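All protein chains of the complex are present and in place, except for one that has been dropped.
Chains here go by letter, A and B, matching the order in which they are written, and residues are numbered from 1 within each.
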Amino acid sequence: MIENFEPRIVGFLCNWCSYAGADLAGTSRLSYPPNIRIVRVPCSGRVDPLFVMRALRDGADGVLVLGCHPGDCHYSDGNYHARRRFAIMHELLSFVGYEPERVRVDWVSASEGARFSRVVSEFTEKVRSLGPVRRLGAQAATAPAQAAALRPAATSAGQGGGPGQTAQLRELAARLLAEGQAGVVLGWEKGSVRERPLFASTAEQASRLVVPQEPGASLNLATYLHHLHGKKAALVVKPADARAVNVLIKEGQLKREDVVLIGLGGEAGRGPLPASEPSPASEPSPASAYDFVLGEPPVLSDAFVTAPLLDEVEGWPVAQRAAFWDAQFNKCERCYACRQACPMCYCAECLSEQLNPAWQSIAIEAPEQAFFHVMRAYHLAGRCTGCNACSNACPEGIPLYLLNQKVAREVARFFGPDGLKGTGYQAGLSADVALPFTVFTKDELAGGHA
Amino acid sequence: MNDNPFLPALARLAEIRDLATGIKLFRCEFIDKGAELHYRPGQFGFLSAIGVGESPFGLAVSAARSGGLAEFAVQRIGTVTDALHELQPGDLVGVRGPMGNCFPMDQLKGDRRIIILGGGIGLAPLRPVIQEILDHRDEYGPLELFCAARSPELLVFREEFAEWGAAPRTTMHVTVDKGNEGWTGQVGLITQVLAQVAPSPGNAVAITCGPPIMIKFVLKELDRLGFAPEQVIMTLESKMKCGLGKCGRCNVGDQYICQDGPVFRYDQVREFLEAF
Partner (left out) sequence: MNQEIISRQELSRWLESLLPAHTIIAPVHREDRDAFAIIGSAGEVAWDAGRTANPAKEFFFPASETIVRWRTGPAGLQVEAPLATRPQVLFGARPCDGMALDVLDRLLLADPADPYYRARRAATTVVAWACGGEGPGAGPFEGCFCETVGGGPADRRFVDVLLTRYGDDYAVDAVTEKGRQLLSGAKTEPRELPALTPRDTPELPMPPPAAWRAQFDAAFWTELAQRCLGCRTCTYDCPVCYCFDARDRALPDGTIERLRCWDSCQGMQCFAIAGGHNPRPTQASRQRQRYMHKFLYYPEREGVALCVGCGRCVVDCPVNIDIREVIAAIAAAERVPA
């Protein structure tokens, strides 16, 4: 521990309960350490995890978020949302190398002056014992060599249907175009250095379509759905891509009838089949998943293949994780290939480039890259379907998928398949599942989050 | 003097004048007199709100009348201009310049009839031209000035209109798209007034600056009145980060606004590869 280290604590206090509680502590002459700088917000639900990340990035040694007790929120449910958000953000921050005790979410009511004083004192002492917060990027030199390769494994079942299906695909595409069922077929063609997206709107172009054979180079064609300007599109999709379409439908970005989904099956086989035809596959795909399937209909679940690297990184001490991510993020040039390749990143103005307010500077150096990637991973919670387009697009080979896998693992740990309490949530299994940050149950995640 | 073209010279805001709603005039007095700008009408400079960034603005006063100060008319519209508008007289700013080409004042001399059309804040870069003509009145021919804005509270340099209108062989036409209570002047689009006045294109030159939509319709009207493209001059803007031809982004097609412009003749503009 450093001599005379006075931690700098930032506290976000909700106006109605915790701020009043702090006031009461003051008027009751209860003392608490002066290290805390308080930012008053209307509700703990107002506290964007972005604020917490920014505070840590800028040198806050600890961040405290205090709200009304669940059930007592002045705005009814703000703190329920906060509780969910921070459950995830907390795990993500720990994963990228922040000691989990540096961020604490707790509940203090207006009458709990003593409790406020106790929480702040405990937290300050805890942070004092941890020492100064890391400077993002500084530990890169001590990054561990990792046993497993950085590149993601083939992500999803059903990837890489056989070349025999290529003829079927071309025929199907030509037919869809000729019959006007689609104005453009988005698929893949053989490129000059790798397979690449093809926008086929003529018969000649359709004749160049191939079934992609290169999982590692694969992107998610759903990312183009925002740029089609009303043209009805047919998409060649892997299961993770089809799930991404489901999430986009749920988020109101498109309607199911706007897109024709051509699923890639796992083996060369019969097809293309209309998806309504039953298949002998062990787990039938929901009818809404595909309009046509080449080969055996692939299952939609298990898009996140457990990577040995995720288990390995999770098992490291937090300081080792910090060094690992410092080294990885230092490689980032803020080219935004990850974001542009991602179908879920469709904000007209990304927080990373916004000037007013400017969440980060334009600098292409630490800590800006880490800030961007952590916030992007957080914003994908419950939405990322594990297509790995981000990692495949990254020219520096940063294993971004690890962040998304980690977040998805935590979301699945806390939330059930319907988005509510339980376990096992997976994004995009259907277009009807509630997105985890839009719902809550009152008695979940009990006990605050320290 | 410094040979680093990216290093702004420090200046104090000697005066901040409200020109119109959301538009202020910043008069910057250089701390080092050696850094004062030597410039011609039409050139521009970069004004820094230190701590936020810098943006390009036309130099809005003739060099002769500047007293060595750099004057910029700034509309509050983005992060840098927001920050500038929050400054107070006496505050420190940064100035770089002069940059770009200039209006061809020599070609305006003689007996040529000069028509100047300024819309909104577009009047600011034209002001040095007007002032230079008025200060050397005998060297120039008849001057017809059209000053327009969407509404009276958006007219800039109103307090100088009297001086301009009173000059010999000079006619002022002031108009707003929409009047307000207390406005007794003309109401009408600048193109409508231009059509009514119908200046003859014979031996004339027209200079215009304003919002793109205004320029578009003014060009149309001038064409209708018989002005050849070579007789029409305009000044353009684009996003800039250096003003020196190094940041790579201010080009419209092969024309770099900071190097080949910002002043262009209409016949040149018509050859532009892209829309601006």
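To be clear about the criterion, a residue touches a chain if its C-beta (ideal position, glycine included) is under 8 Å from a C-beta of that chain, and two chains touch if they have at least 3 such contacts.
All of these numbers come straight from a predicted model, not from anything done at the bench.
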Sole residue of A:Glu6, A:Glu125, A:Glu333 or A:Asp418 that reaches the chain not shown, by the stated touch rule: A:Glu333
Option from B:Glu54, B:Glu71, B:Glu132 or B:Glu221 whose C-beta touches the chain left out: B:Glu54
From A:Ala20, A:Leu172, A:Val293 or A:Ala341, residue that would touch the chain that is not displayed: A:Ala341
Interface with the unshown chain - residue positions in chain A: 58-59, 149-151, 191-199, 219, 223-224, 227, 333-337, 339-341, 349, 353, 355, 361-365, 392-393, 395-397
Residues of chain B in contact with the chain not shown: 2-8, 10, 48-55, 77-81, 92, 212, 237-239, 241-242, 244-249, 251-254, 273-276
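Please note the rule applied: only the chains that are shown with their structure count from here on.
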Residue ranges of chain A in contact with chain B within the complex: 355-356, 358
Residues of chain B touching chain A in the complex: 78-79, 82
